[in-house]
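Please read the structure below before turning to the comments.
With one protein chain removed, the remaining protein chains of the complex are shown where they sit.
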Amino acid sequence: MKEKPELINKKGLRLDGRKPDELRPVKLEVGILSNADGSAYIEHGKNKILAAAFGPREMHPKHLSLPDRMVLRCRYHMAPFSVGERKSPAPSRREIELSKVIRDSLEPSVFVEYYPRTGVDVFIEVLQADGGTRCASITAASLALADAGIPMRDLVVACAAGKVEDTVVLDLFDTEDKVGCADVPVALMPNLNVVTLLQMDGILTPKEFEKAVDMAIGGCRDIYALQKEALKTKYMLIKEEEEVEEE
Amino acid sequence: MPTYFEKKQLVTPGELLAEGDYLAGNNTYVEENKVYASRIGLADCDNKRVNVVALRSFYFPKVGDVVIGTVLEVGFSGWTVDIEAPYTALLRASDVLSRPFKPQNDELSQVLNGGDLIVAKIASYDRAHDPQLTVGEPGLGKITRGQIIKVTPSKVPRVIGRKGSMISMIKQETGCQIILGVNGVILVTGKNPRDEDLAMAAIQKIEEESHTSGLTDRITQFLKDEKEKTGGKQE
Partner (left out) sequence: MSSLITRVRLKQIEKMIEKAKRLDGRALGDYREIKIEQGIIEKAEGSARVLLGKTEVLVGTKVETGTPFPDTPNNGVLTVNAELVPLASPTFEPGPPDENSIELARIVDRGIRESGAIDTEKLCIEPGKKVFVVFVDVYVLNHDGNLIDASALAAVSALMNTKMPNYEVKDGEVIIKQGYTQLPMKSHPITVTLGKMNDKLIVDPWLEEEQVMDSRLTMAFNEEGNICAIQKGGKGYFTQKQILEGMKLAREKAAELRKQMKW
């Protein structure tokens, strides 16, 4: 019988040493795949996720396209070696549901009316998973769309909050998600201040839910700053001085 | 009524650029009296019109544009052409043969085949139909010589330079003929591959350094330096 780990110790710190309102470290890089129209890579805690966007381009099969707007398609997929116990490469029901909710979280940000009869495909590959993959995927996928030059209302950024023992905490990692009481992933368009993804599993009182949403949105805003920086870093002005190459 | 950016500031999609009595220019949009950026680029304001020069965009067809494309497929009555846009373009056989087209007599693949490059003009395009091309003007048609380089379409004006200063200089320094497709595809034809490579290197450098100043002088210097380097080697 496995002993339940002490999720929050006497000092108020979590299993990985974080405080309840502390985010895991996030690293972002844009434009790392040369064949994709846009791409981004995220490391969020131990999550390692690649996202790529292809389009706008003609849809195959053609009958799936719409006469007055662009169709956004999304595929969330986990590599077999991304989790503790090998995951079959065939799409699971969870991956199919996540592909749908991630697509619904990105769609409000894209100006689909500008490109009728086209499609844009977003591919997300989770190379390593440690809780909160859908949020990290959305953050990377949105950067990939921006990197592809697709006009957007805002970037979409995502972060989760939840409850562990009796404390509402920010950004659960895998163990906390499995053994904790609730997980609330939230995606946000920060400048327009609107939520495009909201899910919950677990049990929360209305007050706890309100606090979790608030906390998750705060986490989103922190990651948003990193998103913008990653995008700007790729397109930043190069240094004016350049060494003249010696023969 | 304020703007929230400095001239040529790098902005990302969703950043608030201005509030109040402003017009939404390129790569921006308006919501509730506020102008936001819709693409990553450099923000600028021109007479109450807020614009963003996109650093990353793709080509969107416009009637009258001269583009360079690759033939994808030979169809029944024409060809489909890849013009590096969200839509594939169509070139009608009747346009190329400039006479009525007879399927039983004319073998289209003899005229243009998959993989061929063409310079064409966008004759028609609207939201409900794919762009139609024409090659019925001087300077248009099948490409038989030269090399292709692709740049982000928004950088093409930089390759041209003010009043054509940049492109004229490159042509002069390399002795190449250069055709610039509005879709970011550029054809370089020189007397030998080395001259073509030189011109292409210059164009690539322009794309990488397009948002800096003093570029024309730097490129001129670059070409001169490169020519000196290779000029020293014995053929």
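Order of writing sets the labels: A and B. Residues in every chain begin at 1.
FYI, a contact is a pair of C-beta atoms (placed from the backbone, for glycine too) under 8 Å apart; a residue touches a chain by one contact, two chains touch by 3 or more.
Quantities reported herein were computed from a predicted structural model and do not represent experimental measurements.
Chemist: The chain left out here touches which displayed chains?
Modeler: Across all of the complex, the chain we cannot see touches A.
Chemist: Taking the full complex into account, find the residue in A:19, A:100 or A:221 that is in contact with the omitted chain.
Modeler: A:100
Chemist: Just to verify: which one of A:79, A:127 or A:194 makes contact with the chain not shown?
Modeler: Once the missing chain is taken into account, the touching residue is A:194.
Chemist: May I ask which residue of A:54, A:123 or A:209 touches the chain that does not appear here?
Modeler: Per the contact definition at the top, the residue touching the missing chain is A:209.
Chemist: Which parts of chain A face the unshown chain closely enough to count as touching?
Modeler: Considering the whole complex, chain A reaches the absent chain at 2, 93-94, 96-97, 99-101, 104, 107-108, 184, 189, 192-206, 209-210, 213-214, 217.
Here is the rule we go by: only the chains that are shown with their structure count from here on.
Chemist: Between chain A and chain B, what is the separation of their C-alpha centroids in Å?
Modeler: Each chain reduced to its C-alpha mean, chain A and chain B end up 33 Å apart.
Chemist: Once bound in the complex, which stretches of chain B touch chain A?
Modeler: 10, 12-16, 27, 29, 31, 36, 38-40, 54-58, 86-88, 127-128, 208-209, 211-212, 229
Chemist: Within the complex, which stretch of chain A touches chain B?
Modeler: Residues 37-38, 55-58, 67-68, 109, 111, 115-118, 146-149, 151-155, 189-192, 227-228, 231-232, 235-238, 240, 247 of chain A touch chain B in their complex.
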